[in-house]
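Have a look at this one before I ask anything.
Just one protein chain is left out here, and the rest sit where they should.
Think of it as A, B and C in the order they're written, each chain with its own count starting at 1.
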Amino acid sequence: MVSKNEMITFLQSEFPKAQIVIEDFTDNSVVIRHQVRQEDLRPGGTVSGPTMMALADTALYIALLRQIGLVSLAVTTSLNFNFLRKPVADLDLLAECKLLKLGKSLAVGEVGICSEGHEVPVAHATGTYSIPPRH
Amino acid sequence: MVSKNEMITFLQSEFPKAQIVIEDFTDNSVVIRHQVRQEDLRPGGTVSGPTMMALADTALYIALLRQIGLVSLAVTTSLNFNFLRKPVADLDLLAECKLLKLGKSLAVGEVGICSEGHEVPVAHATGTYSIPPRH
Amino acid sequence: MVSKNEMITFLQSEFPKAQIVIEDFTDNSVVIRHQVRQEDLRPGGTVSGPTMMALADTALYIALLRQIGLVSLAVTTSLNFNFLRKPVADLDLLAECKLLKLGKSLAVGEVGICSEGHEVPVAHATGTYSIPPRH
Partner (left out) sequence: MVSKNEMITFLQSEFPKAQIVIEDFTDNSVVIRHQVRQEDLRPGGTVSGPTMMALADTALYIALLRQIGLVSLAVTTSLNFNFLRKPVADLDLLAECKLLKLGKSLAVGEVGICSEGHEVPVAHATGTYSIPPRH
C-alpha cells in the first residue's frame, strides 16, 4: 500500500503542472481537489468538460496506484462520463473515487465530482484500467 | 410521489412476467430483487449478462417513475455496464438504484447489483432516461 | 480463424434457444439477424431494450470468437449502449459488429443495430471482452 506522502511526492514528480491536492486517502475512497484555473473555464462561467474528464481519470489513477504501487504501468482502457450539472466557475472541484473491482489484470472504479461545498454531483464517471502483468 | 403499493400494482399490470420484488423504496435509493430462474443461467453456473442488464434497466425505471409518476413515457437513451464478478447462480440478485440527476427532460442514475448476502458488486451500471414533456 | 459452419454448429450447441442467423461473416464485419418474437416486444409495439442489449453482446461475442477460436472463455467486461430510435415490432433486427481492437488480453468492438430494410440504426453499442491467457 502506498502512503499519502509517497503519493504526493510521486504526483509532484510525474505531473508537476497538475493542480491536485489529496484530501482523503483511505481504503474506501480517495478524494482529490482540483484548483480551478482561468484556463479551465468555458464561456458562460463554468468549468470545461475536459477539465472534469481529466480530473476523473486522475482520481481513478491515484486510487488504483495506491493499491498496486507506484511502479505500475496501468493504462486507462475505458471511461464513461455523465455530465449532470454546470460546475460553479469560482469553486474548486472535488473528485471522490471508489474502486469497484481490483482484479489481477483489470480494475474498475467510479468517480463523483462536486463543486466544493455542494452535495449534488456535477459529473459522474466510471472507468477501467488495464494492469500489466508483474514480473 | 408514487407509493410502494401503487408501484407494485403497476409492475404486475405492465410486466406480469418479471420476477421482481421491491425491497426498498425511499428517496435515497430503490432496491429490487430478481429471483434468478433456470432460463437466466449460463453454462458454468452463473447468471447471464442480459439478465443483469435488464435488471439494471428496470431498477432505473422504477426509481425514475417513483419520482415522476406512472403515466410517464420515459425511455432509456443510454446505458453503460461494467461486469465485475461472476454472480452466484443459486442466489437472488439485488439491484440498488440511486438517481444522480432528475432534470426536466433527462434523468441519470446509477445501479449496483449484488448476489444476495454478498457485499461486493457483481455489476455496476449508469443510465440515462429521456423524460417527455408533460402536457 | 473459425469458419461460418463451425460457428453455426457452436451456437446451436451452446445457445440452442437463441433465434440467431449469421448473415455476414468476414474479417471486416459480422452481421447477425435476430428473429423478433412475441416475448421480445414491449407495450406500444416496439422491441425491448434487453432484447437489443443481448443481441449486441452476442454479435460482439461471435465476432471475437471468430478470431480467437471457439474454446476461449472470453467474458464481457463492459458494454455501452445508445438507444437511438424505436425498432419496428414486426421486423427482424440486424446487428453488425466491427472489432476495433483485438489485443492479447482485451478486445473492443462496436455494434450497430437496424430494423431489417432500414438504414438508420435503432441502437449502437461498444463493448469490451476480456480474453483469458492461453495455455
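Everything below uses one rule, namely that a residue touches a chain if its C-beta (ideal position, glycine included) is under 8 Å from a C-beta of that chain, and two chains touch if they have at least 3 such contacts.
Remember, it's a predicted structure, so these values are computed and weren't measured experimentally.
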Given the contact definition stated above, which residue among B:Gln19, B:Ser48 or B:Ser130 touches the chain not shown here?
B:Ser130
Absent-chain contact - pick from C:Thr46, C:Asn80, C:Ser115 or C:Ser130:
C:Asn80
Hidden partner interface residues of chain B, rising order:
77-78, 80, 105-106, 128, 130
If the missing chain were put back, which residues of chain A would it touch?
14, 43, 49-50, 53-54, 57, 75-83
On chain C, the omitted chain is touched by residues 80, 82, 84-85, 100-101, 108, 110, 120-121, 124, 126, 128
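Here is the rule we go by: only the chains that are shown with their structure count from here on.
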Report the inter-centroid distance (CA atoms only) between chain B and chain C in whole Å.
23
Averaged over CA atoms, how far is the centre of chain A from the centre of chain C? Could you give it in whole Å?
33
Where chain B touches two or more other chains at once, the residues are 80, 82
